[in-house]
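What you see is the complex with one protein chain gone and the rest in place.
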Amino acid sequence: MLQIVTRKFFEVLFFVLFITFVSFLFVRLAPGDPVLTILNVDELSVSQEQVEALRDDMGFNKPLLVQYGLWLMNFIQFDFGLSYATGQPVLDMIIMGLPATIELAAGALFVMLLVSIPLGSLSALYRNSWIDQISRLLSILGAAIPSFWLGLILIDLFGVRLHLLPTMGRDGIISLVLPSLTLGLAISSVYVRLLRSSLLDSLSQEFIRASRARGLSESRIFFAHALRHSLPPVITVFGVSLGSLIGGVVVIEVLFAYPGIGKLVVDAIRQRDYPLIQGYILIMAIIVFIVNTCVDLSYRYLNPEMKLKERETK
Amino acid sequence: MTGLSIRLPRAKKHRFQAVTAFVFLVFFSAVFIYTFLYLRHDPTLTDLDRRLLGMSLQHPFGTDQLGRDVMTRLLLGGQQTIGYSLLALIVALLIGVPFGLISGYQRGIVDRVFMRMGDAFLAFPDTIVAIVLSGLLGPGIGNLVLAIVMVKWVSYARLVRSTVLAESQKDYVLIARINGLSPRKIMRKHLLPHVVGHVLVLASLDLGKIILLISAFSYIGLGAQPPMPEWGAMLNEARPYFETRPELMIYPGLAIVSVVLLTNMLGDYFRDRFDVKKEERQ
Partner (left out) sequence: MILSLEQVSIGTREKKIVKNVSLSIREGEWYALVGQSGSGKSLLSQAIGRMLSPNLQMEGKIFFKDKDLLSLAPKEMRGIRGQKLSYIFQDYQGSFTPFRTIGQHFEEYQKAHGNRDSKGRKAKTIEALESVGLDDTLYNRYPFQLSGGQLQRVSIAMSLLLSPDLLIADEITTALDSVSGHRVLELLAKRQKETGCTILFITHDWRHVKRYASRLAVMKEGEIVESGGKHRILDHPQHEYTKRLIQAAPTLGKGLPSGIQEVESV
């Protein structure tokens, strides 16, 4: 296991170094002089000396590799510099936005579980019944509906017309409802069908019949044996679709003006706020790494065969 | 528990859907071509006197907040959304498939480099790469397409590679080699046809996902930029008006849903047709 974790860590490290170096280059070479952006040249009239002074101050006149070296040292200590747009330390901005993003992701996952597990289970247990047909229909539709469109409709319905739920910002748990619901429903469609087929497969296994022969209750057989056996494929898909979950979080944050790091980075991109963008990349790399590792670990937990076979080969 | 139900062979069940999907796609393409040839309204011409009109003969879907004809923008938006998605898909295929063929058949350095690279690329979700590229190069549809290509080609290459690895063991490939066919010919004539099926399945299911990705990112401003009539961007522009003119928001959304539904149905059909298990049975 340690082997896997270290390997993943290096993959992440490689990617981060690669990306940061490239982005570092771009900042220096890209259109749009960052110094001018900071000084907001459009609004103020600034003298050439002031521009030069700031440029020197920010170290832009030093040789490229030296700049990179200095920057990298800071980066490793999580000093991402100051945002071009707001002047605040990037790390602070990210830390402020992180809780909101985590809430949203957790809320969406909660909705997804709440929807997929019952629907998937019932579709498998009552195969070809009306529940199965409806869940199939909903899945097909759900896979085609853009999350942001669903969000707009929900906003229209619950926010504007019925005035039931808040549609913007973050004022307590109730503002989490619509965004979580939107994102959660959007990702559910895949999992409903996946759980169904995984369950159908599990339920047809011999050990289910053996458990029945031992007199275990149907609910025990279903939850402790069949359902648990059905989890690995679902987790695999989750690991693979992490990308679209992240993208979904970003889009939903923008749609509902929920102040998380997704919204932060989109604004940053529009404003060419490179330090913030770089900070975002590092944070996301860490998050992706953590999630991937958790997925791998949960595999080992669910599937003792893997864990023990690995130990045996050593 | 329920009783028996008649189960059609899967391909048959999906054939009906596939035919419907195909018919609709043909219909849409015809409509697109028609508008292209006989454009009656300039999609970007703003006419503030005629803002937010309802449905009329001249403007079957009304006009938007800048007086532009919605129908024209919808249809052209289709060209944008679907066009760019197809572009991303095709480029990813053009890079991925040859790479996978060579990597899988000839192995060697190419294969080793690819596997390492592939692992690294695959560790990163497409959305992050898209964000990174937009961040570095600025928001724009070109960068979005580039990001998608960069991530997707790996999955096609891997699929092709594993198919090729499996097929290379089979007799017909050995015979071709004994007969002295050049690797290139073997790859093209013998391996490619087997690969096509699997790739087609993955690609058609991916198309829907790419369309959703492009429209989503355009919605938040990281893809197609105004005044381009892309469906996601149109939804973004329609947002302030949805209390008074909710249709402006509904039409592009419906358009996206329909197209993605159609590509998914096609993908399901291909999946049944090129089912690996069926191949083995034959």
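Here the chain labels run A and B in written order, and each chain numbers its own residues starting at 1.
One rule holds for everything that comes next: a residue touches a chain if its C-beta (ideal position, glycine included) is under 8 Å from a C-beta of that chain, and two chains touch if they have at least 3 such contacts.
Computed from a predicted model, the values in this text were never measured in an experiment.
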Of A:R7, A:R161 or A:R228, which one is in contact with the hidden chain? A:R228
Which of A:Q67, A:S197 or A:N303 touches the chain that is not shown? A:N303
Counting contacts across the full complex, list the positions on chain A that touch the omitted chain. 205-207, 209-217, 220, 224-225, 228-229, 302-305, 308
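Just so we're on the same page, only the chains that are shown with their structure count from here on.
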For chain A and chain B, let me know how many angstrom lie between their CA-based centres, rounded off. 22
Contact footprint of chain B on chain A as seen in their complex: 8, 11-12, 14-15, 19, 22-23, 26, 30-31, 125-129, 140-141, 143-149, 152-153, 156, 160, 242-244, 246-248, 250-251, 254-255, 265-266, 268-270, 272, 274, 277, 280-281, 284, 288, 292
Per the touch rule above, chain B residues touching chain A in the complex are 1-2, 5, 119-120, 123-128, 130-132, 134-139, 151, 208-209, 212-213, 215-217, 219-222, 232, 235, 239, 242-243, 246, 249, 253, 256-258, 260-261, 264
